[in-house]
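Below you'll find the structure I mean.
A single protein chain has been omitted; all remaining protein chains appear in their positions.
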Amino acid sequence: MMNWFYILAFVLAICLIIIFYLVTKLQRVAEQISIIEDSLGDIKKGNWNRRILVNENDMTKTICYSINDIAINSQTQLIQLKQSEQAYKRLMTSLSHDVKTPLTSLVGYLEAIQKKFVTGEEKEEYIEVALNKAHHLKDFVESLFDWVKLDAKEQVFQLKQSDINELTRDILADWIPTFEENRFDYHIDISDEECLIQLDQNSYMRMVNNLLQNAIAHSKGTKINLKIMEKGEEVIVQISDNGKGISPHDMPHIFDRLYQSDESRSTNGNGLGLAIAKELVHLHKGTIYAENSLSGGTVFMIKLPKAL
Amino acid sequence: MLKLIQIEFLKLRRRKFVWMMMLSALIMPFLAFLLFKYAWTADGDPRQFYKWSAFGFTLWIILPVVLGILSTMLMYNENQYDMLKQLWIVPVSKMRYFFSKFFVVLIYAVCFMMVTFISSVMFSVLLEDIALDWGNVLFLMKKCLESGVIIAFVILPILAIATTQKGYILPVSITLVYALLGFIIMPINMYLSPVSSMAVIVARNGDIPGLVFTQAMNIPLAFLCILVWDMISVLLANIALGKRN
Partner (left out) sequence: MTNYIIETKQLTKLFGNQKAVNNVNLHVKKGRIYGLLGRNGAGKTTIMKMILGLTSITSGEVDVFGKNIKGREKQVYPRIGAIIETPGFYPNLTGTENLEIFAKLRGTPAPNAVKNALEVVGLPYKDKKLFSEYSLGMKQRLGIANAILHDPELLILDEPTNGLDPIGIAEVRDFIKNLSVERGKTVLISSHILSEISLLADDIGIIDHGVLLEESSMEELRRKNGNYILLHVSDVSKATLILERQFGLKDYSVHDDHMLRIYDTSLDMASVNKALMLDEVSVISSQLCNDTLEDYFRKITGGDGIA
């Protein structure tokens, strides 16, 4: 009789302990849920910095981590949006300047011609200048549209297995007259062997053209070198000049769109050439960077993976 | 609360001294063993042996001092580098903080007495003339558990004092004084000091042979004594922790 009593009491005690444990656990979860409610309310109101803290063995752990992630991501997105907005505002301002200025100047020249302020040889000169400016403006607007398409990822790529060496030689063939016109010596180091790589041929031409254009227009040098190297799974295209190099102040910004160093503003570049080149290189999953070489002048390096 | 207790044990990592103190539980059983082997005889009564191996100095001196040092070390952990303010802004409740440390002391005391118990039994087996009687073994275990728990409560005031101190010298000294005082006051009035009250409770019903009391045995009063001292300590700790400079 007594034994049964003790056993019963023991079992009862165990049950009570289990109940006690479960009740406390339930209370804890209820507390947590109320905290989650509060925090969610706060986050809803726009306080992206509100976090919910949990321990490793809480039941609501994954929920809370997820809520925190959502808050952080929303905040990041907001930041990026604001940054994009600001970037576009800057783009708009510099655009309006870059279009207005040559256009105003063009109108000035043409008005002078129309109102017969200039005659004869001077008039011919003015017409030539006006035509030049019009061409530059046309080039600029074309580049701009290319850029916008690239930026909006609307560019259509046709990747083909191509021999980069032969492609580059063809591009350079067309550049030789320009080199000579601008009094640039050139040295080309491209192997005779085939080097196959997946490329969109138009984009590659663009890249090389933009870099060469940049060197001729801004380096103020006398020699251009182009070298293609194969290194494992990558191909490296190196374009260097012996000009004045890029100042450390400008170096981090040269690939930004519409960035023109103070000296280059007066010349006929637009700030898009390098930016477009960079975007194209990245779309090929490659890298592009520039550094000043030890002997003066700048070296641009494009690294492209052979297979995408 | 469980979380806090778990964390307290984490904080004891690499504090070898704490675990070495546990080894001091082996002192008395070993000494008793030597004593009974070479000097005295137990006449086959295990309780005589237990009296020396588990109940004698262990309960009166060794365990209280060990627990006092442990309490001091636990509190010193945070007081040393003025860490408390970092804990409060987590937030950690002051009373929970205090009691989590108390539970560590409690668990430690129980473990200590378990070591005493096991080693006593083992040593008693080595002494040929003591029979291994399950009844006595169970009795020993019960008594060890009891005393472990009660002594933890008895040492609570030391924990409270350690809370108020930045250093460790004072609480440790007070522990020694406290233990000895209990001893000394016993003949006068057993219910003034918790240490002697503890003895009363453990030794009730003449459980411990040879321990004779000169006054009447009043168990509830003994509990009351311990309770009063503990409540005052908790209050003291509350004020000390709450005191912001």
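Per-chain numbering from 1; labels A and B assigned in written order.
Methods note: a contact is a pair of C-beta atoms (placed from the backbone, for glycine too) under 8 Å apart; a residue touches a chain by one contact, two chains touch by 3 or more.
Keep in mind the model is a prediction, meaning the values are calculated, not measured.
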Sole residue of B:Gln80, B:Ser173 or B:Asn189 that reaches the chain not shown, by the stated touch rule: B:Gln80
Touching the absent chain when the full complex is considered, from A:Ala30, A:Met59 or A:Ile79: A:Ile79
Touching residues on subunit B - with respect to the absent chain: 3-4, 6-7, 10-11, 13-15, 77, 80-83, 85-92, 244-245
Residues in subunit A touching the chain absent from view: 35, 38, 47-56, 58, 64-65, 68-69, 75, 79
